[in-house]
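See below for the structure under consideration.
With one protein chain removed, the remaining protein chains of the complex are shown where they sit.
This part shows chain A:
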Amino acid sequence: MYLYSLTLQRATGVVCAVNGSFVGGKTQEIVVARGKTLELLRPDEAGRIQILHSVEVFGAIRSLAQFRLTGSQKDYLVVGSDSGRLVILEYNVAAARFDKVHQETFGKSGCRRIVPGEYLAVDPKGRAVMVAACEKQKLVYVLNRDAAARLTISSPLEAHKSHVICYSVTGIDCGFDNPIFAAVELDYSEADLDPTGQAAADAQKHLTFYELDLGLNHVSRKWSEPVDNGANLLVTVPGGGDGPGGVLVCAENFVIYKNQGHPDVRAVIPRRDDLPAERGVLVVSAATHRQKSLFFFLLQTEYGDIFKVTLDHEGGERVKELKIKYFDTIPVTSAMCVLRTGFLFAASEFGNHALYQFQSIGDGPDVEASSTTLMETEEGFQPVFFQPRPLKNLLRIDQVESLMPIMDMKVTNLFEEETPQVFTLCGRGPRSSLRILRPGLAISEMAVSQLPGTPSAVWTVKKNVNDEFDAYIVVSFTNATLVLSIGETVEEVSDSGFLDTTPSLAVSLLGEDSLMQVHPNGIRHIREDGRINEWKTPGKKTIVKVGSNRQQVVIALSGGELIYFEMDITGQLMEVEKHEMPGDVACLDIAPVPEGRQRSRFLAVGSYDNTIRILSLDPDDCMQILSVQSVSSPPESLLLLEVKASTGGEDGADHPASVFLNAGLQNGVLFRTVVDMVTGQLSDTRSRFLGLKPPKLFSAMVRGRQAMLCLSSRPWLGYIHQGRFLLTPLSYETLEYASSFSSDQCAEGVVAVAGEALRVFTIERLGETFNETVIPLRYTPRKFVLVPKKKHLVIIESDQGAFTAQEREENKKVFFEATGIGENGTANNGDQMENGGGDNDEEKDPLSDEQYGYPKAVSDKWVSCIRVLDPRTGETTSILELQDNEAAFSVCTVNFHDKEHGTLLAVGTAKGLQFLPRKSLIGGFIHIYRFIDDGKGLELLHKTQVDGVPLALCQFQGRLLAGIGPVLRLYELGKKRLLRKCENKLFPNTIMSIHTYRDRIYVGDIQESFHYCKYRRDENQLYVFADDSVPRWLTAAHHIDFDTVAGADKFGNIFFARLPQDVSDEIEEDPTGGKIKWEQGKLNGAPNKVEEIVQFHIGDVVTCLQKASLIPGGGECLIYGTVMGSLGAMLPFTSREDVDFFSHLEMHIRQEHPPLCGRDHMAYRSAYFPVKDVIDGDLCEQFPSLTPDLQRKIADELDRTPGEILKKLEDIRNKII
């Protein structure tokens, strides 16, 4: 089996982010690393985050830093990854990509203990960069520029010290003196040798300054001083002329200012009132804001509170006071960036990212903690408390959706739509949600207005070619035409000159400033000064089809006669030529007039005899047939579209555009073919099934470029995104007719008719594969099941170290009474316990949990609930909060064979579960619930105590199979409890998944991969007859076929395990079962071993797997979801030819276009196990982004043209989604 792996939705979580001026000039951009992808973002004027560029690097990005050479206008990006290489990137604006400036190898690849890459620090003046490992190694590279102002890099200078752990590094701002780097270090050499444990207890963290002597080209340890043992993060303090220099050491509960030859200035980080006493406060992310005369730091704690830290310093030398002031609370971030334009980009560690605007910088005099008020008592420093409050200094203006972490996923067509929906459980704690993903682009509806009748078509038209916005919306009905003028409001007008007593066939702008209306009986040409020229059809013929652009009009009369008109110099529409077609014309189209030309050369005509003809419009050979294409079904609609497939060659010149002829056929297929610009010959055809209705094609504008709207049983948009042509469905209802729309309120919209309504909408988040509907949840969701007949979902949610909803409500009430906030109380009654929908939490209760997080409880306290949810309405029909410290971990539906109760719900729970210091629990339970109220509610039938955590439940032959720790047990339903029927205790560790098929049971162990079992009813015994030879730490499993299971391990690999055919046959042919019963394996293993037939490193922890097809009639593929919030698919190849083609393509791209961050592609995909039988579609899809020369080179090697390769790539993607 060969698979094609393709990421459908790139990771949405953020590992780290830096801001800088990467494009050059005044603008500021943000670079975010999303695990294995690097993205360049920029907030636009409206404050919406736009993705400028996104690239997959095939390596784990661990750190980012940005620097600028003095006097330069542009920032460089340094990337620390798992490649064992230091990579410096520069954003190439012309080609819209990152260019690798330098790549310096310093060690082995992989995330190793002593190979640098974990930490990066740059000298604030951009003269040196330090790259450090968790332990021992630190390397310093000197950066400089040569005569041609190119960036140069030195060979590495070592600053190693063995047996030293490093917590954080940063560059010290010391003006133009020798560059200094600071590091928090801990020496463990003595702790390893001292059996009494004294040395370990005495181990002391040090703050060490490393000085790079630029003259001697040498790094030395300049200064080292003990620092608080809770230190975890360093923040550079501006120096030189701007400030006192030195560093802020963020430690557990404290922020300390340190510098060489300066006494420590320490202040305590304020704590929330409700924090348990044993918990510390740790700073997890930091951002610095610098202006000419002022600087401050924003430090965020692990609970989400942001503190503003300011230093009171005199003369730029001595620091008198360190002040900590509570700023605001936002969800915990992995990185924060303060932009010069007054924005704060907050990359959340889980859940949606946000862009905030500064309302003020919190410079009131009321400071929570300060170094001068620090109180030291015998028990240590006195803590300072504060109360979080609603946002005061920040205002959220945009958010970026993030699925991170996906906890569980199911693909099913629950809503009976055209394509299946992906149900994902996302997020954590108060920000968790159920997200329903549908393939397609999200749209935002601007207006819907009812019309008096059922419209058949709609157009928008400008009054003058230079106008920015459209002037009229013209709607045609079966016997009338309605003209609406666009202004402040949209209203009907009668002075437009359009004939309103007849239906219209086309309305457009002609020439510079005249309008044209084509109706069945003629053409009405409305000149700018109001004169009207009317052309009438000869005899009783009527016009059936029209094609036009700004200079040319072609009409088709009934009977198949074509008449061609052209605008002459005086602005008159003149008949030029006639042509008789063999039969009625089904559709026709003329391409827009090319820039600088008088007319477009091609006319496309579709006929009912299943052909499309290209006719010339040149005066020399006017109406000559240039080429004929036969198609599978009569064409319904035609559109000639100019596509600039890729931009920027080696010299930055635009790649020549090609004209595509698009045809919507009556069988629902969209047919695309390239038209040769000179000869009009058609070549390179592609077709795609769009829906049940014949697609109607319309041209639209997307980001200033021509795009195509296809209206079939659902609307589609064909547009260019990052150099590639994408055809994506829109998540909207069926539309009849559409036209592009541009007005004051929306620059690039679409106006469409459907039913009796006129709809105006815009298309959002271009380039995304899915759009989502969010339903908020209460706690971290763990798993869910679909209740098949009722179409409800049952979700189990549980959180460690949190308070139950009731306790929180009571605490809140007490707090609000004390402070007087929210006295009206309306926002906080019981039904508000769910978290907000994401967009609308501003007007909600003043302290929404979504923003502030749940208050922390002691770590062995659990909260959990079981929820029944109707996904159609998003309404929770029933919610059971578990009591007594119980938490739910597994769920399944089960039909016991006595059929008394019908479908029941089994939930596995654990009471008083503790992970540290050792995993322990008071007891495990299996709850059995009955559905009541037509599946909307749950009623507890009984509860059975078991001796471990039931992590896996599954129905099997009318009974319930449960994996409880290392025991696999079969239960029968009893009156008062479940009854044990049979068990097997021989599993190595903990059972985490159970799948069944016929009489086979596929058990996944948390550490030891899969075990294949068989249940023998006559002997009532469970045997393990095969297992895996590889220790796999399973995180997800899915049954594929009788002999095969797919699994994912926690190191980010996906694999398929298959029982060899002969072994499988042997087992099935063993009638007595005696053989497997007595057969013994070696070393306590099973007698047979499965083979791993597929290996692939995803590079992300896969949490859920499912075999499903995302498009109707598409092949089934394996869909996976990951912790970082990405979704991907693995499609099995159906032909050997394709396998050969794609493996060669992959091989060539690997050689010609190595990954950006220096990790070898093959090595990355084989990080834990050598990649086997999987072709990396993400790499293959980088083909369109290569330079044309390189594309041609690779295509030549494959004996194909680049166009053919692009078509192949498009085809295989269309098979998946």
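Note that in this section a residue touches a chain if its C-beta (ideal position, glycine included) is under 8 Å from a C-beta of that chain, and two chains touch if they have at least 3 such contacts; residues count from 1.
Here is the rule we go by: contacts and distances are computed from a predicted model.
For the chain that does not appear here, its UniProt entry gives the protein name "Splicing factor subunit", which is one of "WD repeat-containing protein 55 homolog", "Mitochondrial inner membrane protease subunit 2", "Probable serine hydrolase" or "Splicing factor subunit".
The chain omitted from view is touched by exactly one of A:176, A:385, A:415 or A:915, namely A:915. Among A:405, A:871 or A:965, the one in contact with the hidden chain is A:405.
When you scan A:77, A:802, A:904 or A:961 for touch with the missing chain, the hit is A:802. Here the missing chain is touched by one residue of A:208, A:433, A:699 or A:1122, and it is A:1122. Here the missing chain is touched by one residue of A:99, A:194 or A:213, and it is A:194.
Contact with the omitted chain, checked across A:56, A:82 or A:328, is made by A:82. In the full complex, chain A touches the hidden chain at residues 13, 15, 35, 60, 62, 82, 111-114, 117-118, 133-136, 162, 165, 167, 186, 188, 191-197, 200, 203, 232, 282-285, 302-303, 332, 334, 349-350, 404-405, 407, 428-429, 780, 799-802, 859, 915, 1035, 1050-1052, 1099-1101, 1103, 1122-1124.
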